[in-house]
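Moving on, here comes chain A:
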Amino acid sequence: MLDTIVIPVLKIAVLLNAVLVAVTFMVLLERKVIAWAQSRLGPMRVGPYGVLQAIADPIKLLVKEDIRPVRADPMLFTLAPILSLVPALVVFAVVPFGGDELFYVTDINVGLLFIISVTSIGVYGIILAGWASNSKYPLLASLRASAQLISYEIAVTMTLVSVILTAGTLSMVGIVEAQQQSGLWFGFVQPVAFVLVFIGGLAETNRAPFDLPEAEQELTGGFHTEYSGMRFALFFLAEYANIIVISAVVTILFWGGWLRPFPNVEALAFLDLIPGWIWFFAKMFVFLYIFIWIRATLPRYRYDQLMRLGWKVLIPVAIGNIVLTGVVKVLL
Partner candidate 1 sequence: MAEAIAFYTLAVLILGLGVAVITTPKTVHSVVFLVLNFLCVAVLYVVLRAEFLAVIQVLVYAGGIVVLYLFVVMLVNLKRAPEAHEDPRRLARLGLALSGAVLLELAGIVVYSYGRVTPASAPAAAGPLTGAGNTEELGWLLYTDYLIPFEVASVLLLVAMVGAIVLARRES
Partner candidate 2 sequence: MELIWLIPVLPGIGAALNGIFGVRYFGKQTAATIACGAMGGALLLSLYAFVQLLGLEHREHLVELAQWIPPIALETASGIGAFEVPWAFRLDPLSGMMSLVVTGIGFLIHVYSVAYMDHEPRGGYVRFFCYLNLFCFFMLTLVLGSTFLVMFVGWEGVGLSSYLLIGFWYHKKSAADAGKKAFVVNRIGDFGFILGIFLVFFTFGTLDFRAVAEAAALMPVEEGAFGVISLICLLLFVGAVGKSAQIPLYVWLPDAMEGPTPVSALIHAATMVTAGVYMVARNAVLFTHAPEVMFIVAVIGVLTALMAATIGLVQTDIKRVLAYSTVSQLGYMFLATGVGAFAAGAFHLMTHAFFKALLFLGSGSVIHAMNEEQDMRRMGAMRLYMPVTFMTMGIGTLAIAGIPPFSGFFSKDEILYRTFLESRWLWALAAVTAGMTAFYMARLMFMTFWGEYRGPAWDAGHGGAQHEAHGDGDAAGDGDAHGHAWHGPHESPKIMTLPLQILAIGAIVAGFVGVPSALGGANWIHGFLEPSFVAGAAHAAEEEHHYAIEWGLMALSVLVAAGAIAFAWRLYVQRPEESERLASDFAGAHRVLTNKYYVDELYDATAVKGTMGSARGLWTVDRNVVDGAVNGTGWTTRASAWVSHVVDKYVVDGLVNLVGRICAEGSYRFRHAQTGLIQNYAVAALFGVFAFVTLYIAARYFGQ
Partner candidate 3 sequence: MEITPAHYTVLSAALFSIGVIGVLVRRNVIIIFMAIELMLNAVNINLVAHARYLENLAGQVFVVFVIAVAAAEAAVGLGILLAFFRNKETVNIDEMNIMRW
């Protein structure tokens, strides 16, 4: 009873809280990092160095008036943000933060596929949000956004196939263990795949330079134009949770998860003194930082350029990578 129900439920509770808190601080981090990149200070008023801004923001969003357009579809208008957030959170169930069983909720044998499939559900939140708003621009933006999401999902999934080929397993823990056995992080074995997954991740989370669905400078304000208050906050949470998911997945698939650098080199064994989960979070933090860094640096793609990049560059390269991986795998 304890093992089958209590501990998992506890883990889930802790994880959910951790993720949601992490998301709010992720927002703060983004504001701070971008501010520093632009030689500004960022939020400074709430708490020392604006630390408490992370708490003030959710409070503000929670107490704001919840506006629902009269002609919106009530059921879907409510459902859409939930459909957007839930998959982003569910994915964390199979993300291992460390090698020990304590650090993951479950390790299922199709973990990576699970992540792919559950994130593919997230697109409903966006389409339905656009449709339920019953407003022209959100609808068009949501169709755009979902087309973008689906296109890049294909590219990412294709790329992950080559990683699966390399690792020989679909289990997230198994993939890390495979890296431990081979002694090489897959980022070195599959650099192309890493780049593709990361670019695809940027696009799937609607981040710069692929942030057109939310680009206020352009025609449409995005699928959540009509949303406000807590419903809007849910979309917000989903987006940042997705960023964290992508970072975690990239860390696990390509940079050894909780492994120390060069896990097979005995001479570096002293690095094991640092616990695995610290390694994990350190690496993940690097990717979170890169996400923000890119946003501060790059201009935005145009829609047709974005689709062209996805279909004519990423997908062919991903397919080529699969073939190459297969050939190498067979030859070795």
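To be clear about the criterion, a contact is a pair of C-beta atoms (placed from the backbone, for glycine too) under 8 Å apart; a residue touches a chain by one contact, two chains touch by 3 or more; residues count from 1.
Selection rule: all candidates are chains of the complex that A comes from, given by their letters.
From a predicted model like this one, the values you see are computed outputs, not experimental measurements.
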Touching candidate - 1, 2 or 3 - for chain A as found in this complex: 1
In the complex, chain A residues that touch candidate 1: 73, 75-76, 79, 108-110, 113-114, 116-118, 120-121, 123-124, 127-128, 131, 139, 143, 146, 150, 153, 170-171
